[in-house]
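Every protein chain except one is present and positioned as in the full complex.
== subunit A ==
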Amino acid sequence: MATATAPNRRKSRLNRQGRAAHVFMLPWLVGLIGITALPTLASLYLAFTDYNILSTPEFIGIANFERMLADDRFWQSVRVTLTYVLVSVPLQLAFALLLALILDRGMRGLTFYRSAFYLPSLLGSSVAVAVLWRELFGHAGLINQALALVGIEGSSWLQNPQTALGTLVILNVWTFGSPMVIFLAGLRQIPEELYESARVDGASVLRQFGSITVPLLTPIIFFNLILQTIGAFQAFTQAHVVSGGSGGPVDSTLFYTLYIYQQGFTAFDMGYASALAWVLLVFIGAMTALHFLLSKYWVFYGD
């Protein structure tokens, strides 16, 4: 009997821990099933239905996806979103890296500069800053006042389909502070000895940058790139506030998320909106996977 109890006791301890673990995880498990898993499956199903919240969902196969192919506003929102991501994210990261390099290595006032540059990131996603942007770039806004001082006649940036998206790109670039803070932390990780021995070997500053700083920073660049890209794909507030929810003028700021919102919560075409949302999910997933695949060729992990 004594020989049998030892493993049993261990097993019962495991059972006890298992029970306790599930009690600890109960809130999360309930949320996982009720608020994440079931809605995910439900939205996958709804993507294949015609559903306007009042009627019961009617299964229509891939009709929603066929509709997308012929939907000009869908393609417009894809174009707007891709332009926004591909222009604003690289610019934002370039600013972040440049400023991090300038601020690097224990310069005086580092804390002040870091906070000052971080502040826009902190506020950038708020409605208040979107309101501010409306007033800055509006017809009688501050930007045109400033341009008038140097004799340039401004246009109404937000009413012009050529420039409206540009103002939102500027807003995203303006929030370069948070990737900058991450770059700063990454730069500190690079051992000073590497630079010292490079100097001893007579390497120029440019050479040091190309052969030490950039390679050792690639994991951080990669990380920031993924994070900011995923964030930019899901941008919503700025476009909604600046265009008054329309994505205008002439759909020039029709972010993909804004189009989902319009279809789902203005037109209550929830089947189509779910299909749109799944396309976004698959696209972000594919994009992230691609980033990871490509990272093999340019991201340098020291070991």
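Here, a contact is a pair of C-beta atoms (placed from the backbone, for glycine too) under 8 Å apart; a residue touches a chain by one contact, two chains touch by 3 or more; residues count from 1.
Note that in this section contacts and distances are computed from a predicted model.
Asker: Not counting the visible chains, the remaining one has a UniProt entry; which protein name from "Cell division protein FtsX", "Metallo-beta-lactamase domain-containing protein", "Carbohydrate ABC transporter permease" or "Glycine betaine/proline transport system ATP-binding protein" does it give?
Answerer: Answer from the UniProt record of the missing subunit chain: "Carbohydrate ABC transporter permease".
Asker: Kindly state which of the options A:Phe74, A:Trp157 or A:Trp278 is in contact with the chain not pictured.
Answerer: Final answer for the missing-chain contact: A:Trp278.
Asker: Of A:Val127, A:Ile152 or A:Val205, which residue touches the hidden chain?
Answerer: Of these options, the touching residue for the absent chain is A:Val127.
Asker: Which of these, A:Ala185, A:Ala267 or A:Leu294, touches the one chain of the complex that we don't see?
Answerer: A:Ala185
Asker: Consider the whole complex, including the chain that is not shown, and state which of A:Ile62, A:Leu86, A:Ala116 or A:Val205 touches that chain.
Answerer: A:Ala116
Asker: Mind pulling the subunit A residues that touch the left-out chain?
Answerer: 14, 17-18, 20-22, 24-25, 27-28, 30-32, 34-36, 38-40, 42-43, 46, 53, 102-103, 105-109, 113-129, 131-132, 134-136, 140-142, 145, 174-175, 178, 181-182, 184-186, 188-189, 192, 219-220, 223-224, 227, 230-231, 233-234, 236-237, 240-241, 244-245, 257, 260-261, 264-265, 270, 273-274, 277-278, 280-281, 284-285, 288
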